[in-house]
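Shown below is the structure under consideration.
Every protein chain but one is kept in place in this view of the complex.
Let's turn to chain A:
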Amino acid sequence: MPRAIRGVLIECEPAIKSIIVHLDSANNDIIIEDLDESHLVVKENMVHLLKQKLEDRLKETYRPEEPLADSE
């Protein structure tokens, strides 16, 4: 008998996926099923938190390269 599990499918780049896997490794409370290198199923109630955490993580690693300050 097949099982149907409620969740949210996430499609993203492999790099982003590895961050999500890393975030999940702390408590194993996000991912339901790791599908392939660009797809995951996560718990519905964790999506919002996940987006936030991802944003924070990206801020650490990504310094937006702004043009030089204005000197008009």
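General remarks:
Everything that follows uses one rule, which is that contacts are C-beta pairs under 8 Å (C-beta built on N, C-alpha and C of every residue); 3 or more make two chains touch, one makes a residue touch a chain; residues count from 1.
FYI, contacts and distances are computed from a predicted model.
Only one chain is not pictured, and the protein name UniProt records for it, out of "tRNA (adenine(58)-N(1))-methyltransferase non-catalytic subunit TRM6", "RNA polymerase II transcription factor B subunit 2", "Large ribosomal subunit protein mL46" or "NTF2-like protein", is "RNA polymerase II transcription factor B subunit 2". In the full complex, chain A makes contact with the omitted chain through residues 1-13, 16, 32-33, 35-36, 39, 41, 44, 47, 51, 54, 58, 64, 66-67, 70, 72.
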